[in-house]
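What you see is the complex with one protein chain gone and the rest in place.
For chain A:
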Amino acid sequence: MLQCIFIISNSGEVILEKQLQGHRADRSICNWFWEYAMAQGGELSQLLPVIASPTHYLFQIFREGIIFLACTQVEMPPLMGTEFLCRVADIISDYLGGLNEDLIKDNFVIVYELLDEMVDNGYPLITEPNILREMISPPNIVSKMLSVVTGRSSNVSTTLPVATQSCAPWRKTDIKNSGNEVYVNLVEEIDAIVRSDGNLVKCEIYGEIQVDSNLSGYPDLTLSFANPTILNDVRFHPCIRFRPWELYQLLSFVPPNGQFKLMSYRVKKLKSIPIYVKPQLISSSGSCRMTVLVGTRNDPGKPIDSITIEFHLPSCVTSADFTSNHGTVNILADKRCSWSIGRIPKDKAPSLTGNLVLESGLSSLHVCPVLQAKFKIMGVALSGLQIDRLDVKNMPTQPYKGFRALTRAGEYEVRS
């Protein structure tokens, strides 16, 4: 199993080291890793997630400028390593309110404490955020204030979570909340590929049901959909009972306390996309005229917000200037263009025109940029998934129930 975890900054400095087993992994492995990374071109996000060094097998993930590196010397399920590191990154980021070198350095004691509970002797142990929160409270303003006022500062709760003894490892039995409410949030991401000839090649929705539960005691919830058949594949939080889903497509569960991801799903082969993006490139003798048109294709019924179009100019373009009739265009240092449109105005279709100057010797542009669109639509789940009802049992009073939906662009790309 895992032998050691290192947290490394994007300049190659070891921020933190946590040995997990009696047999220590030497820090020189980080030197090896860094040399390897530099030899691969230094692009940290392009490094293989699993690397074989001469002495160890390395798992690594790269998150916001921080590398999480774990090493092992024995054969093990690869996803156990990768998935665990992802959880570590998520939880640390959650605790510290972000990820960067200074945050980790300022709070390394908490990071050590977390790792101590998350993994023992190389075997992953507790990665459920709610339970970790009960054991180690996050560094928040309230606790900082308290420590200043009372002079006593301990971020470790004095009580152990008893959850491990109940048959629902994600919830302890005697939770008391002042609020009595539960929110269900449908968040969908639409992935689409539109080919240069305008054909929609692929359109898929990846959705999550996020629940924020502030209920006391031991509530039992049942969530039903109006149209569960549209779901192609689903993945569940461990709290969901499988049998009711299999028989009646009902989500029956005892929720963890606080926020959690109840379920994720995939809906494939969608036919309609909310907006169209039409790029056009016309080359003539050393320069290229680019125009992009954006408009609503299938009105989702709610306004489409924060529309942004981004693309990389090919390396053979030496300079470019763009003008648009709506929104602002920025060209960043790495030849990345970003056109922020916002909402589509009622009276006109936003358009972008520009002139690309090509490298000398090139008469026409053969490498075509890929345009990525970003947007979000509040109040709509584009897959059409509808929640029918939410029943709460085992509660003395009916709680407040809130429902929301949101669709945003995931990998929404248009090739030119």
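Just so it is clear, a contact is a pair of C-beta atoms (placed from the backbone, for glycine too) under 8 Å apart; a residue touches a chain by one contact, two chains touch by 3 or more; residues count from 1.
The working rule: contacts and distances are computed from a predicted model.
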Would you mind picking the UniProt name of the chain not drawn here, from "Beta-adaptin-like protein", "CAHM3 protein", "Geranylgeranyl transferase type-2 subunit alpha" or "Phospholipid-transporting ATPase"? "Beta-adaptin-like protein"
Absent-chain contact - pick from A:183, A:218, A:236 or A:276: A:236
Missing-chain contact among A:133, A:312, A:376 or A:408 belongs to A:312
Residue ranges of chain A at the interface with the undisplayed chain: 1, 10-17, 19, 21-23, 26-27, 30-31, 34, 38, 42-43, 45-50, 52, 54-55, 57, 60-61, 73-80, 82-86, 105, 108-109, 112-113, 116, 120-121, 123-128, 135, 151, 153-156, 158, 160, 164-165, 167, 169, 191, 193, 195-196, 201-202, 204, 206, 232-238, 242, 246, 261, 264, 266, 312, 314-315, 366-370, 372, 411, 413, 415
